[in-house]
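What follows is a structure written as structure tokens; I'll ask about it next.
A protein chain is absent from this complex, but the other protein chains hold their places.
Letters A and B mark the chains in the order given here, with residues in each chain numbered from 1 onward.
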Amino acid sequence: MATQEIALPGVRPSGVSLVDRLHGLVVTVDHKKLGLMYVGTAIGFLVVAGLMAVAIRLQLAIPNNTLLGPDVFNRFFTMHGTAMVFLVGMPIIAGLGNYLVPLMIGTRDMAFPRLNAFGYWMFLFGGLLLYFSYLGAPGLSGSGSAPDVGWFAYAPLTGRAFSRGHSTDYWILSLLLTSVGSTVSAINVIVTALTMRCRRMTLMRMPLFVWMMIVTNFMIILALPALSAAQIMLLIDRYLGGHFFDTQSGGSAVLWQHFFWIFGHPEVYILIIPAFACLSEIIPVFSRKPIFGYPVMVGATTMIAIISFSVWAHHMFAVGMTSMGNTFFAISTMLVSVPTGIKIFNWLGTMYGGKIRLELPMIFCLGFLFQFLVAGLTGIMLAVAPFDWQLTDSYFVVAHFHYTLVGGLLYGIFAGFYYWYPKALGRLLNRKLGLLHFWLFTIGFHLTFDTMHFSGLLGMPRRVYTYAPGRGWGLLNFITSVGALLQAVGILCLAINILRSSRKGEVAGDDPWDAWTLEWATTSPPPEYNFASAPVVRSRRPLWDLKHPEDPDWKYE
Amino acid sequence: MVLSMLTQSKHEENALNRAANSSRTPALRKRLRWLAPLSFAASVFVIAGHVTPAFANPAQVTNLLQPLSQPAQEIKELSMLVLAICAAIFLIVTGLLVYAIVRFRHRAGDEASEPPQIYGSNQIETAWTVLPILIVFVLILVTSRTIADIQNRKAAPGAVNATIVGHQWWWEIRYPELGIVTANELHVPASDVSRRQPTFLKLQSADVAHSFWVPQLAGKTDVIPGRENSMWFEPTQPGTYLGNCAEYCGMQHAQMLIRVIVQSPGEFERWVAEQKRAAEEEPSAQEGRRVFFANSCVNCHTIRGTSAQGAFGPDLTHLMSRETLASGATPNTPETLRAWVRDPQKLKVGCLMPNMQMSDTEVDQIVSYLQTLK
Partner (left out) sequence: MINEAFLQVAPEATEWKLPSSRKVAVVCLILTETGLFSIFVAGYVFYLGKSLTGPTPREVLDLPILSTICLLSSSVTITLAERAFNRDRIGRFKIFWLATIVLAAIFLASTAAEWRRLIYQKGLTISTNLFGTTFYSLVGLHASHVVVGMCLLLLVFIFSLRGYVNIMHRERLQMISWYWHFVDAVWIVVFTVVYVIGR
């Protein structure tokens, strides 16, 4: 009944030709379209930055390899890191938040639709500007190309004296642009969730996904300014002859590290909390039980956010802080493991006593749980400052944060992908291809990142473009590289699946997973106005109440 | 190369698959399907073992869990405790996870009913909040003790003091009390119970941030411009210990290796005496000497006892006493020395020593002069 298109005045029916479709994308302010555009663009950058990682791994597969020179290699790992964090992680979060938050809280769009579009375009052009550095950065002096200072761009390597040409300027300016985009999109999600919820959806009746989106976006608006401020200072140094990070004039190289990690550590949680958000929706549905300990989950997420602002210097245990400083940051870092542990246990508690359906989204969640557990434990090892003096800046750290960001964030995103794809496109993703994706990617993941721990323990530093034979790193690196190729094939399966299923997939219906939150109450894909009339909820699981009128949730909450 | 490896492993996988297929019973085939990924992983390991026959030279393996000095040993002891705790947590939680998946799997015929809806439990949640706090408390205690232990060590009398200055991409090594300057290879005496001789390092940088890391001796300490850091170690066994610059410092970060050469106290003293000498003039190398001083080599390099007093590059007074060239990028042999002088950019692209565009004869002369700097 309400599924038919309502012809709005002045709006022509869309999807006629390619130009019409493109026009539709360019002018849209619809949160769902923008959400999909965010995710689609992020996948594009994921492929580019992923191919760079493959090239990096080919170079390191054997000792003394000459496939990539040091200059190309250094640019590749800088661009890989920067793109994965700012052009893949952040926009996927923005995309999920954009698409799902209004649907989950039963409203028709974001609070500021035009600001939303602005945020997307800022991100897109920021990303393109970063990659344009390959063409534009030589500048008049003709030196340099893409940025080659590493994604955390430690001073004074970024100063005029050591980074000539404009590559570092591209790094600064493109990230400033995407930061503006991320900030407005974060404000938009917060405002939407806080001020546009449907009737009777109190804060404690919001789906956990929305809660965690609020938390993560709050962290964005509080943490990103630290990066932006530091980058503005660096620009002042580079263009106006300032001395913020100019060690020749008394500037401090360590100050950059502080500023960067004041942003950088919360950033890690900004990236991982959305994966928590996906899990907190998916695990209950496929375990057929409500989330175990909803208020504690909310509290734990908030605690993680708060603590994460006091742990930044654990990235800097080796810079020579006092023993007091090191002890403080070791303690605060270990404290993060408490709320994080609570979350893992609560997910386990949700599964316990349920009837676990091993559908694709759930399989990826299980992969997440296993890998995130390992990542958390290696995180504890790194929090032990003396151990960190050995491990930091070695491949062990590389393994650790890829375990969190690939084994954690990416698996959470994949789970979300398989879960909400039918909602966004109306068709289910193919199960066989999905399983192939899971197994190829998981085996590749473990070949790659398990071995990295050991090369780290054998003293292999990160960011080296080559290494001598005989140091015991050859075999491990070879396996690591094979794993990278397997992961690439896995991603290819996903890409084929996405494209194929969008036309040939099984039609999903409104509620293919028998789920409980509001987005499943509307059609798949949802109409432009989301809900024909504004819903009213009485509990955290409105569709459960609906399907089980004899035993509704609101009696217990 | 890598691709051929891949196809090779595919063969093995196929072979295994064929073995599985030959049973012909579809049910068994299905049951054996999980073998495919496993066998693939196994074959990767096997093949990779063949690719790197010289898998490792035991003398060059820098396993940080096989420390040969304080404080690396103390760090290892702490690490083993942490590893044990983490392993226990890992086993317990993974066990719970696997148990939950197996025990509570959806079974055929379950469709009709939903499981009991449980919303949480204050007791259980309190339990799994308190338990981690207790573990964290233990970890904090041992960690802070070790931090204080290592960081607050004071220089004892008899200690060797050295200053390390990080450069793009080599290490300058100074012994201020002994009046020695060398590069890339830090000589220290072995310490023993009767005569303890720890080494205390002051770390400075001439340009960007580096990090000094010799895994079997100590954890890493950053080398930061405008700041003086310090660290110490106390090796007991003579030998050569490898390390790397561990903070990305630009183009040739990978080729900024460290060698710590631990010698018996007697040998160390002989080495010191050798190094203290100024360079000797050997008449046989007059020509090379002339070429060296006629070129701009002297602007960057110091040769004590001559007018070459450059400070930008490594001190060459006793170049031939060093095992390696270009900060460990290559061993120090007459051939590599020649190649290095001829075109440093070929051996270590991007390094700050330029190609001086010298003729073959000039290169030969310079090399023969450098070879007199013993």
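Here is the rule we go by: contacts are C-beta pairs under 8 Å (C-beta built on N, C-alpha and C of every residue); 3 or more make two chains touch, one makes a residue touch a chain.
Because the structure is predicted, anything quoted here is derived from the model rather than measured.
The chain not displayed here makes contact, within the full complex, with A. Between the chain not shown and the residues A:226, A:362 or A:484, the one that touches is A:226.
From the options A:40, A:241 or A:295, the residue with contact to the chain not on display is A:241.
Touch with the chain omitted from the figure is made, among A:320, A:367 or A:535, by A:535. Touching the chain that is not shown, out of A:42, A:270 or A:521: A:521 (per the contact rule at the top).
If you put the missing chain back, the residues of chain A touching it would be 1-3, 111-112, 183, 186-188, 190-192, 194-197, 199-200, 221-226, 228-230, 232-233, 236-237, 240-244, 249-252, 255, 259, 262, 510-511, 518, 520-523, 531-533, 535-537, 542-543, 546.
Following the convention adopted for this analysis, only the chains that are shown with their structure count from here on.
Separating the CA-averaged centres of chain A and chain B is a span of 31 Å. Residues 1-2, 5-6, 9, 37, 40-41, 44-45, 48-49, 51-52, 54-57, 60-65, 71-72, 74-75, 78-79, 82-83, 85-86, 89-90, 93-94, 96-97, 100-101, 104-107, 110, 114-121, 124-125, 128-129, 132-133, 136, 139-140, 143-144, 146-148, 150-152, 168, 203, 207-209, 211, 213, 215-216, 218-222, 224-227, 229-230, 242-254, 349-350 of chain B touch chain A in their complex.
Of all the residues in chain A, the ones that touch chain B in their complex are 58, 61-63, 69-71, 74, 148, 150, 154-157, 161-162, 247, 250-254, 287-290, 292-296, 318-320, 322-323, 326-327, 330-331, 334-335, 337-338, 341-342, 344-346, 348-349, 351-358, 366, 369-370, 373-374, 377-378, 380-381, 383-394, 439, 443, 447, 457-459, 461-472, 474-475, 478-479, 481-482, 485, 548, 551, 553, 556-557.
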